[in-house]
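Accompanying notes for the structure given below.
Excluded from the complex is one protein chain; the other protein chains are retained at their positions.
Showing chain A:
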Amino acid sequence: MEDVVKIENVSITYAGDKEPVPAVRDIDLAVGRERILGLVGESGSGKSSLVGAMLSLLPASSRIDGHILIDGADLYGLTPKERRAMRGRTVATVSQDPFTALNPVVSIGRQLLEFQHRLAGSRREKLENAKKMLEQVGIADADVRMKQYPHQLSGGLRQRVAIAAALLVRPRLLIADEPTTALDATTEAEVIEIIRDMRGAVDGSIVFVTHDMGVVSRLCDDVAVMYAGELVESGPVAEVMERPRHPYTAALLACDPSRIKTTSGDLPTIPGTVPKPTDLPPGCIFSPRCPKVFARCRREAPALTAAGPSRVACHLIEEADAAA
């Protein structure tokens, strides 16, 4: 299977006030054609930085090492001009908050028209495309909606418009950055349904950023779990959900209320906080919060190793292999 996105040894460092901040360290990840990858992690896990790098939206002060290949083209090997040409045709994005994703004083139709500025075709054709796309994402009276302004639309409708906008350019890679976080549960379910239905319109793959394991299991094919700027586990959703191998993945799953089967008075949490990227613990980054920590974890950082169909960065894998 050919990969649409290949992330090779990518590290992202921000120029901090005092010292450089290594927000993302040494990520290796691929997204296959027509696959939906769920990128999961807490706030500060570096998932937004990684996504920003894929969208070439990171501030100029940040340094990106490694390679991000989209459709075989190395994003940061291109000249800025070539990269700009790639944006808006190859990669598109749906953002977190439907209330700020659309310009409040510009009509929906005009905004959808502007999104197609990279494509060939007349104004009329583009407006026609926009209308068709609105219908495809389940907006009934597209004609009326095109003339309306964002304040006249509900949150769910706005997110549909945002999805339509991103899909208009038939991107090879669609990045959805927590597109359901600002929506209520019913609308969230609808939006997830739309994204699932629309995967055909994306002529490539989708990266879905979220911190909700429930959404991942309903929508995604693969999942990548990030913690404090590193990839700790990745693999097919069914496998990771059934057999989480990294203690952090297991803890995240345990915190998902929909997966709790026995009633108890408490919601499970992961004790402690994510370490600051400028103040990382020695050895494994999860060791200070890990329930299964042992001496080696505090000395030595685990490498990402294959475990069944998954890849996991944990010493327990080797220990288990050694024991077997």
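As a convention for this text, contacts are C-beta pairs under 8 Å (C-beta built on N, C-alpha and C of every residue); 3 or more make two chains touch, one makes a residue touch a chain; residues count from 1.
The rule is simple: contacts and distances are computed from a predicted model.
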Name the chain not shown, per its UniProt record: "RNA polymerase sigma factor", "Aspartyl/glutamyl-tRNA(Asn/Gln) amidotransferase subunit B", "Ubiquinol-cytochrome c reductase iron-sulfur subunit" or "ABC transporter permease"? "ABC transporter permease"
From A:L50, A:L102 or A:V216, the answer for touching the chain not displayed is A:L102
Tell me which of A:L183, A:C290 or A:L304 is the one touching the absent chain. A:L183
Who touches the missing chain here, A:S11, A:T93 or A:S310? A:T93
Of the residues in chain A, which ones touch the absent chain? 55-57, 84-89, 91-93, 95-97, 100-107, 110-111, 114-115, 117-118, 141, 144, 147-149, 151-157, 162, 165, 169, 183-184, 186-187
